[in-house]
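Below: one structure in structure tokens.
Only one protein chain is missing from this complex, and each of the others stays in its spot.
Should a chain be cited, it is by its letter among A, B and C, assigned in written order, with residues numbered from 1 in that chain.
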Amino acid sequence: MKIKKVAIVGASGYSGEELVKLLLSHPHAELTAVTSRLYAGQTLAQIFPKFANHPKAKALKFSEPNSEVLAKQAEIVFLALPHGVAAEFAVPLLKAGCTVIDLSADFRLKSAEVYKDFYAHDHPAPELLAKSVYGLPEIYRDEIKRAKLIASPGCYPTSILLPLIPLLKAGLIKANGIIADSMSGVSGAGRKAELDYLFVECNESVRPYGVPKHRHLSEIEEQLSFAAGAQVTIQFTPHLIPVNRGILTTLYLAPEKHFTNAAEMFTLTGQIAECYQKAYGNEPFVRLLEGKALPDTKNVVGTNVCEFAWRLDPRTGRLIVMSAEDNLVKGASGQAVQSMNILCGFPETAGLV
Amino acid sequence: MKIKKVAIVGASGYSGEELVKLLLSHPHAELTAVTSRLYAGQTLAQIFPKFANHPKAKALKFSEPNSEVLAKQAEIVFLALPHGVAAEFAVPLLKAGCTVIDLSADFRLKSAEVYKDFYAHDHPAPELLAKSVYGLPEIYRDEIKRAKLIASPGCYPTSILLPLIPLLKAGLIKANGIIADSMSGVSGAGRKAELDYLFVECNESVRPYGVPKHRHLSEIEEQLSFAAGAQVTIQFTPHLIPVNRGILTTLYLAPEKHFTNAAEMFTLTGQIAECYQKAYGNEPFVRLLEGKALPDTKNVVGTNVCEFAWRLDPRTGRLIVMSAEDNLVKGASGQAVQSMNILCGFPETAGLV
Amino acid sequence: MKIKKVAIVGASGYSGEELVKLLLSHPHAELTAVTSRLYAGQTLAQIFPKFANHPKAKALKFSEPNSEVLAKQAEIVFLALPHGVAAEFAVPLLKAGCTVIDLSADFRLKSAEVYKDFYAHDHPAPELLAKSVYGLPEIYRDEIKRAKLIASPGCYPTSILLPLIPLLKAGLIKANGIIADSMSGVSGAGRKAELDYLFVECNESVRPYGVPKHRHLSEIEEQLSFAAGAQVTIQFTPHLIPVNRGILTTLYLAPEKHFTNAAEMFTLTGQIAECYQKAYGNEPFVRLLEGKALPDTKNVVGTNVCEFAWRLDPRTGRLIVMSAEDNLVKGASGQAVQSMNILCGFPETAGLV
Partner (left out) sequence: MKIKKVAIVGASGYSGEELVKLLLSHPHAELTAVTSRLYAGQTLAQIFPKFANHPKAKALKFSEPNSEVLAKQAEIVFLALPHGVAAEFAVPLLKAGCTVIDLSADFRLKSAEVYKDFYAHDHPAPELLAKSVYGLPEIYRDEIKRAKLIASPGCYPTSILLPLIPLLKAGLIKANGIIADSMSGVSGAGRKAELDYLFVECNESVRPYGVPKHRHLSEIEEQLSFAAGAQVTIQFTPHLIPVNRGILTTLYLAPEKHFTNAAEMFTLTGQIAECYQKAYGNEPFVRLLEGKALPDTKNVVGTNVCEFAWRLDPRTGRLIVMSAEDNLVKGASGQAVQSMNILCGFPETAGLV
């Protein structure tokens, strides 16, 4: 299989670092460039000693990000940049013929108005919104195959969309009234020197934030609306907890058809199980937990797997779904590599665990 | 003020240890006995070196629990025992004239049937259920003053009931459809040698458990039903997070009167603020957060304070309330001492911060 | 007892915050001013919600630091500032008649040359070095009583000096070849927005730093030299570990008189025990562990206690001493308050646990 040349713009943040890890050891990709304004001129081995054993890490130096240069170095360029900045690179790179896999929020929405509402500035390249593909492989695999611009989903959205989309498409749950309560590790805040994310401020602490209108709501609701065929508005509360990695989401849902006795509950149980089995039974990176097992972030951290379990509650009539993922892998860099595998025709699991 | 003699049965668990800390330094109480089957014969200083500086800690030895002996040693006896076991001590101690403050679940419910439904065994002393007072001082202060048997509330219930009861009493929220999503530190599981609570199993992990029918639901729903004047059934999902102490609860509520525009939202905002101000404006151990502040367990750990904040979400029409407390203090031992202060006529904040 | 008016300059760092906590609840002190360039104009309650329940916290606002104003507000001023900056305030405050308790390194050394060697700039007020008293109460209690300028010791130095000074004074160990290996919680680095101290960079990490010439060596060696009556040079390696608070120091020492059999070891054991008993047997804030107990930071965190244990190793002939303290309490703010208690004639344990 032909080796693809790949580059990472913004390789010094946590998502960038995870991309470096995955792409250094990818069997069908060659990492040819990594950029970082902060570390330009230093080698990968100097900045990330943990990769120093890789032969490439001693040779490859961080460079200043430059679209023109990057377009010559790589066929596929990953952008691990803040929203608003990613578009600046995507436009020239696409023009130069590169495939762009963007981990920022810049191309996840179809609507420039919604973008402005949630991100508080005009969209920097609205003409590209229609062309970008939302890089959630379990849902958009066919579109990813043909994409030139992939908007890799956010970490919270992945943990929420994977369990919800099949249920909505199958009409098993009400599209209104959905509640998503999430807990995220601190790497989700990025490698930023801010007081709020100091060890002492996060350790022995748990706190909600971004209540009630977190930015990720925009892409979550857009995708859920596509699945439901109607406008969906959800309640979403993120919490910061003292782990490095991992997101745990608990979803509170109302079954479309209310169950009032054991027989109806049994029927619904079968329908949900069948729905998930059909949607994800053969997916390499979705794990449907069985028996009494409940998700635990420690069982997915370091992997590209999103695992989930669900329970019908006969006392309240609700369906509870709980999902776990590594926010930096399935929630960011692993999923981006999964998309690359699909669009390049590599085995979808190549370089991923 | 007369010094009261107090004893702790089951002083070697985490709640027991916190009681020891509070009572050793209480200005109006004298700790005369601590029991522990595991540590009988050893001094407080030997088992808990952190208390070794207290003169009492070198002299006071753990003893085997014995109701007859305890009744002679103390006027007030705290029971920090597993459910089912506490009743064995409460019955003889009450007969002997002691006041009993029980931190277990044994006397929190009014209904022996509900007890059996949730705890899977017959109630050991159903005749006492009518006499016990639910020790939530902000709600039952007058009853506590006259109580001989106090059932100190559970940790999750405290974090859920304090924010909910005034809203239900004021008719500001619907009694149906309440959702409580909670995260607890590991001390909530007790000092038990089980694999699930080893450092390596909890660190870098977050996981739900007890879904969908956690035992604390029984007392939560009973108390909410009293407040609402109607049967209340709620959804409750506890999660285990890697902190020693602290509970963070996020409540998803439906306002009784739906708001559809800014004016109605403004009115409702005023009503909720007034409701909470009236209920808790003068309470020493409830902190109503102002402005942009959201609760954070690190701001309450080590104190008897439950702090909370709330937001109306114009997008969904819901009311979100978030509360934080120390599960071992306001959620257990601090609250028990607060009850003792009330029933003994001490200043309510004596020995508490 | 007359209430003293006290102020804190630099009240927004971790040591400053701990001082706020201790002084707000001190029985003989009234906190009249807190300064912070960052938070000037905001109340204590706004910046530190955990203190919000204290009546003073809602009234007291952070102000810009100004010596002239401070001198009118307080009789005793605590300086919780970076080294080099503290002296700027100490000079005018002393002139204005205030007593100054400085938590920085500015006045800990007697030699301005050594200061320059370790801190890389000229000493800002060398004329004050002879007047300042090193605020280690267990060693300099009498001098503290008469002091106008107290240089409160560093966190590492306290954990090293308390176990070593009595042994050196008694001639029980060699003054040469001392090794101190220390581990500190992250609060020791201060509340600074630097990448190195982010949660993700510290959690699941342990690392040495400042090897081999950490700045604290200067005051450690000066004090040890005073105790030994000769120039002492030690080896010191600090490590950063993922806890909020706590220092654990392990000292490797050579007994002055080598022991070669059980009888000699028995004799030496008695001499060391007697030496420590004499030095610290009546000290409220030093805990000599007995039997098999070894120090553990969790037993001292939140207290002003330094606890230690020691072992003679018959295999190597060495004496091992292990000490634990809370770096922000006995290692900083608690010790400073202890000094204040002494110089004001308050009970030495007032406001401390």
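Here is the rule we use: contacts are C-beta pairs under 8 Å (C-beta built on N, C-alpha and C of every residue); 3 or more make two chains touch, one makes a residue touch a chain.
The structure presented is a predicted model; accordingly, all values stated were derived computationally and were not measured.
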item: Options B:R37, B:K72, B:K131 or B:R191, residue touching the unrepresented chain; value: B:R191
item: Omitted-chain contact residue, chosen from C:A80, C:A125, C:A151 or C:M183; value: C:M183
item: On chain B, residues whose C-beta touches the chain left out of the figure; value: 14, 185-187, 191-195, 197-204, 242-244
item: For chain A, residues in touch with the removed chain; value: 25, 46, 49-50, 52-53, 204, 284-285, 287, 289, 291, 293, 296, 298-300, 302-303, 305, 307, 353
item: Positions on chain C contacted by the hidden chain, ascending; value: 179, 181, 183, 201, 203-209, 211-213, 233-235, 237, 239, 241-246, 248, 250, 252, 294-298, 301, 311, 313, 315-316, 318, 320, 322, 324
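Please note the rule applied: only the chains that are shown with their structure count from here on.
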item: Chain ID, smallest distance between chain and overall C-alpha centroids; value: B
item: Computed distance of Cα centres, chain C from chain A, in Å; value: 46
item: Chain A and chain B, separation of their C-alpha mean positions in angstrom; value: 39
item: Distance from chain C to chain B - Cα centre to Cα centre, in angstrom; value: 37
item: Contacts with two or more other chains, residues of chain B listed in rising order; value: 204, 296, 298
